[in-house]
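Before anything else, here's the structure in question.
Subset of chains shown; positions unchanged.
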Amino acid sequence: MIYITRRERFNAAHRLFKPNFSDEKNMEIFGKCSNPNWHGHNYDLFITVKGEVNPETGFLVNLKTLSKIIREKIIEKIDHKNINLEVDFMQNKMASTENLSIAIWNELEPYINKLNCKLHCVKVYESENNFVEYFG
Amino acid sequence: MIYITRRERFNAAHRLFKPNFSDEKNMEIFGKCSNPNWHGHNYDLFITVKGEVNPETGFLVNLKTLSKIIREKIIEKIDHKNINLEVDFMQNKMASTENLSIAIWNELEPYINKLNCKLHCVKVYESENNFVEYFG
Amino acid sequence: MIYITRRERFNAAHRLFKPNFSDEKNMEIFGKCSNPNWHGHNYDLFITVKGEVNPETGFLVNLKTLSKIIREKIIEKIDHKNINLEVDFMQNKMASTENLSIAIWNELEPYINKLNCKLHCVKVYESENNFVEYFG
Amino acid sequence: MIYITRRERFNAAHRLFKPNFSDEKNMEIFGKCSNPNWHGHNYDLFITVKGEVNPETGFLVNLKTLSKIIREKIIEKIDHKNINLEVDFMQNKMASTENLSIAIWNELEPYINKLNCKLHCVKVYESENNFVEYFG
């Protein structure tokens, strides 16, 4: 069993808030992350897959294939977008890094299962000081 | 003459567009940075000042003082904000990293002039691949 | 189950030595880290907690709360301090990164248990080339 | 149980190809990594070992000893070398990061077993976007 990780990046706007709360109550719970006019981040996304090395190629998985899946299923939908308003797999969810990591897992897993490996970890850096890991 | 640099960070949403252009025309010129629903970044801000070392303290400037000025005059106004809508020193300006660097210079210079040093450079990283420097 | 990590930083002086050894014997075993006049580091501290996402907030834990605990219980006691002489939770211990990681775990765990999550890992970088992880 | 990691670095040339394939077929499968004239990387190698802290020294393992083993057994054989042509432990293997990680594990494990710890992970960064982890 071996593990390989691919990093991709995206920039997006988001806001943490509950629509049935007032702006004041959202500010109390979510602080400046609840700003109604949005804020944003440069997100770093690390996708780790695991499996056996193919003795023919020396690869667990062709990283070009893995990168293409991540870009098509995640990056194209979220890069330079508003996570709350425009990202289909985040609709009706709090736009937290935790929920984002779980949603990215759910989006990617079916496509990675078709490769000769399994999804092991989705890791999302929101800033140099904060990151979330989800293992399914 | 010696140069000292302080890094501060902020996260913000922005959009590159001209209000008198259609969304289509803005997309043509500014690409995905013109998204009407905003996107955002983790910005890194490097402020460099220059001057003579004070022989009493061994300091060019007390970094706590410099950091306090940057936080009060810039970070508190822009962190977790929408640059186009909420930042007073960016009103009526294209929210490009170039204009942001020049505006930050103009905001900081009067306060740094009151210290025993001069503002030398405002450097703004929009991403790990792009940054702007302004020397006044 | 999801994992979230917060980074905090501190600068400190320390020395690796056994008080019942001579300086020469300490130098033989601990090398230049045994310097009687101390040396120091910029330490990076990564605290990882794990648990379930709160469906109300989308958070595993409010990072402001987690950061506040780390700062109060660890950073305020160790930042700009001498680990051997001044840090209560390191008294009578070799000031190695291994012992530091274990002691930080022991300091933090009771407070993190009061949150809706469990402490998963304490990771301490002593330099860009060396780090220790402790999982309890 | 505690985990300590040492980073070492090496620069090397390599090529991904199967000698019984034509250059065209290698290009089809391995892309630009199959270039017959080689290309290269700055590799980052992270070696993690695990075990109990020695109460005498506060160390899991003396990092100078660990670093010396990694340098003698791996870095001196691969740094500024051609992985395909010159590295004994990579002969007759596809020079992929996956195979490199496994081979480094096999080279190091007997020597680390002689210390008071066990090899836990070999992690090899080929670039800032790609890395492999092997846990034996």
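Each chain carries a letter (A, B, C and D) given by its place in the written order, and its residues are counted from 1.
The criterion applied here is as follows: a contact is a pair of C-beta atoms (placed from the backbone, for glycine too) under 8 Å apart; a residue touches a chain by one contact, two chains touch by 3 or more.
Keep in mind that what you see is a predicted model, and the values were worked out from it rather than measured.
Participant: Whole-complex copy count for this homo-oligomer, where the file places 4 chains?
Facilitator: When the whole complex is considered, it contains 6 copies.
Please note the rule applied: only the chains that are shown with their structure count from here on.
Participant: Can you grab the rotation angle between subunit A and subunit D? Superpose on CA, round to the nearest 5°.
Facilitator: My answer is 120 degrees for the C-alpha fit.
Participant: Given the pairs C-D or A-B, which one repeats the contacts seen at A-D for over half of the pairs?
Facilitator: Selected pair, repeating A-D: C-D.
Participant: Report the inter-centroid distance (CA atoms only) between subunit B and subunit D in whole Å.
Facilitator: Each chain's C-alpha centroid was found; their separation is 42 Å.
Participant: Distance between subunit A and subunit C based on Cα centroids, please, to the nearest Å.
Facilitator: 29
Participant: Out of subunit B, which residues touch more than one other chain, so two or more?
Facilitator: Residues of subunit B never touch two or more of the other chains.
Participant: Mapping chain-to-chain touches, which pattern fits: line, ring, star, complete or other?
Facilitator: Here the contact pattern is something else, fitting no line, ring, star or complete shape.
Participant: Dump the list of chain pairs that touch, please.
Facilitator: The list of touching pairs comes to A-B, A-C, A-D, C-D.
Participant: Contact residues on subunit B for subunit A in the complex?
Facilitator: Residue list for subunit B touching subunit A: 9, 11-14, 32-33, 35, 37-42, 79-82, 85-86, 127-128.
Participant: Of all residues in subunit C, which touch subunit A in the complex?
Facilitator: 1-8, 48, 53, 56-60, 63-64
Participant: Which residues of subunit D touch subunit A in their complex?
Facilitator: Checking each residue of subunit D against subunit A gives 16, 18, 29-31, 93-99, 101-102, 128-135.
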